[in-house]
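In what follows, a single structure is set out as structure tokens and then discussed.
Removed from the display is one protein chain of the complex; every other protein chain stays in position.
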Amino acid sequence: MVHQSISELINHYKQGYSLEQGFYKRSDVYETEIKNIFLKHWILAGHVSQINAVGDYFLFEFDKESIIVARTQGGEVKAHLNVCRHRGSRVCLEKKGNAKRFTCPYHAWSYGLDGALIAARMMDDSFDKSVNGLHQAHVELVGGLIFVSLAENPLSLKGMRSNLDVTFEGFGFDKMRLAKQKRYEINANWKLAVENYQECYHCTPSHLEYAKIHALSLSPQKFEEHRKNYLARTTGNVRTDAANYYFDLAKSGEEGYQYDRHPLLPNMKSGGLGGKPVSVLLGNLTSYEGASSEFMLGPVTFFLIYDDHMVGYRFLPLSVDKCVCDIFWFVNDEAEEGKDYDLGDLTWLWDITIQADEVIITNNQLGVNSHFYQSGKLSQMEDFQQHFLDWYVASLKHPSRSGF
Amino acid sequence: MVHQSISELINHYKQGYSLEQGFYKRSDVYETEIKNIFLKHWILAGHVSQINAVGDYFLFEFDKESIIVARTQGGEVKAHLNVCRHRGSRVCLEKKGNAKRFTCPYHAWSYGLDGALIAARMMDDSFDKSVNGLHQAHVELVGGLIFVSLAENPLSLKGMRSNLDVTFEGFGFDKMRLAKQKRYEINANWKLAVENYQECYHCTPSHLEYAKIHALSLSPQKFEEHRKNYLARTTGNVRTDAANYYFDLAKSGEEGYQYDRHPLLPNMKSGGLGGKPVSVLLGNLTSYEGASSEFMLGPVTFFLIYDDHMVGYRFLPLSVDKCVCDIFWFVNDEAEEGKDYDLGDLTWLWDITIQADEVIITNNQLGVNSHFYQSGKLSQMEDFQQHFLDWYVASLKHPSRSGF
Partner (left out) sequence: MVHQSISELINHYKQGYSLEQGFYKRSDVYETEIKNIFLKHWILAGHVSQINAVGDYFLFEFDKESIIVARTQGGEVKAHLNVCRHRGSRVCLEKKGNAKRFTCPYHAWSYGLDGALIAARMMDDSFDKSVNGLHQAHVELVGGLIFVSLAENPLSLKGMRSNLDVTFEGFGFDKMRLAKQKRYEINANWKLAVENYQECYHCTPSHLEYAKIHALSLSPQKFEEHRKNYLARTTGNVRTDAANYYFDLAKSGEEGYQYDRHPLLPNMKSGGLGGKPVSVLLGNLTSYEGASSEFMLGPVTFFLIYDDHMVGYRFLPLSVDKCVCDIFWFVNDEAEEGKDYDLGDLTWLWDITIQADEVIITNNQLGVNSHFYQSGKLSQMEDFQQHFLDWYVASLKHPSRSGF
């Protein structure tokens, strides 16, 4: 069996069509993706409310990587590679906790909360502790959201911040709390999961509950009507115009992002059963606007901002044919569980939606594996996915280009 | 580690000896087999009695493939690749059932029972539904047996039909019913299972129950005596002379097949306990002949025709080191369960025989995996297996030759 090179595979890529099988199955493609995408772009690691106190930490893990996200003595948020500089053991074995320092369970090398090597027994005089701290990952806070980049020189978030800071303020990004986090394992390549998230062509056939609330499940023509009506009646509490710098549109050296506001269907207020509210309003909002906002930062982190809660979606590869979708539910940090919101009501819509997607995406992979699978033509409702695919293919091609 | 090329492996092949280890372990060999053998030759998919009514269907699956075998509106039997032409999802998720159409669970593209694309929502005007039906597999009926070929230009069955049609009529091939089907998973390469089926050198040590009924378990010399006795006393209700066009003997462009009639041991009538009958006589048979017939069509489908029932054996690969043996038990379609036959009695002999073979074949694979495994000399009772190996090696060599 002679395999095509990755370049040949890329050259066969046909805009407007689904990807060839090799992109979803080949381990060399997967390894290139890890290097060019996952070890380079910004990914949501978690939220500051998970590590309120000095010494609090949690692990952020995907593929073969484990990263310790910790609150230092100085109150900063830092991210350290969970790989001992001696012989490579995992240093921290607990998924979350509170520590004074991180002591490797193998030979007791001991690292501070800031990752510096504090103690290494019986090493000879030539050994320099100061260059043997845990490898550092870059950290940026977007409101209370902790983003991590494993790149040597990470993409800039400046453009994104100057464009969206006011929007974040409007939604109270630094006044939220993580109410619930849940992991969904999917037996499929990670791209099939991300593609699934990025198009609403499947919403009507597959997600009845979502389709009853969101205008996005309608045809582009009908959606446009709802959008016009929404814009006409909105009081403009939050930004309504789109910011599209994501994927193929990002400026050189900057991380891609996108913001957009979409109408809900008439009389729908939020993502509760029947479109009902599920918590207290976020940020500066004073009333339900009948819309929700989409915010994306980096290639695998997405947010859906309802007026009274925010849902985060993160897609991470475990191997070439296995990935996870992690869902984060955020509420106004003044909301009290049991009084202002019920966890069941809050998580209902996206829990059932992702469970349905698990089945869909797994069956997509099974069919893609067939010798008879061919790239198929995409519909007009898959235009956003189309941007993702264009960007994705370019990412494989130009590993050294820093800004997509 | 430098691996030999497949050609080098083939060049080392030594007639009269078992295959080298690489044929049983290498993934490149396996991929070549899938293309040159399993996507080319005719394989038993099932039986018309499984899809009596319009809209009835079942899935036929192996390796990475899933094929929908369905009864169309016009009453025909068709086979469709279970891969949506949009983005490749499995279209049909149930193993069997009845459907008006096949609607993809992802984006609701909808296909008729004949595989044609009926509906695809919101595709732009340039999209041509008529060329986006489900990929078709070729179907041929042999009596009520449904054979499927995934080749573009399948091998011809004409020679086989003109040679054997009278024989099929004698056994009532179009007057049978599938009484029971059972799957046996084997942790071994598919060839070790097919080789096992094709030789009776192991019958005496491994299959006492079979050896008590079938003369084939005896030495070639003793078998020949039984055969002469049988031929002398037979009333000649069914064909007794062999038709050997299988494997290396098939005519160019035609599928290989074989037919032969073998004596049972004295006083044995059928495959029941003690050689007893298990159902009513098949086809035109008016009495028990003390023999059984072997019929093979394509490389992985075999039938053992007793006078009162027929057993089908189908070997399919799941991966390079895992395969299945599917057993089908057929009876005269006028036989009534409970009255004319008992399912336990009908399936007894081959259920225990294949269960013993599962263990044997798995232990064969374990030994073949050793660095110390070498090709071993075959016995005279493995001559049929020898034909299979000759044909198999040639199949790897000449992928484009159409007729083996």
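Some observations on this one:
First chain written, first letter: the chains are A and B, and each begins at residue 1.
Keep in mind that, in the parts below, a residue touches a chain if its C-beta (ideal position, glycine included) is under 8 Å from a C-beta of that chain, and two chains touch if they have at least 3 such contacts.
Small disclaimer: the values here were computed from a predicted structure and weren't measured.
The residue from A:H47, A:R71 or A:R85 that touches the chain not shown here is A:R85.
In the complete complex, the hidden chain is touched by one of B:T103, B:N332, B:N364 or B:S395, namely B:N364.
Remark: the omitted chain is touched by one listed residue; of A:I34, A:V54 or A:I118 this is A:I34. Within chain A, the residues in touch with the undisplayed chain are 28, 31-32, 34-35, 39, 64-66, 81-91, 93, 105-108, 120-124, 127, 132, 135, 150.
Against the chain not displayed here, chain B makes contact via residues 1, 18, 195, 201-202, 204-206, 219-220, 359-360, 363-364, 366-374, 376-381.
Everything below uses one rule, namely that only the chains that are shown with their structure count from here on.
It takes 120 degrees of rotation, in steps of 5, to superpose the Cα atoms of chain A onto those of chain B. Centroids of chain A and chain B (each the mean of its C-alpha atoms) stand 48 Å apart.
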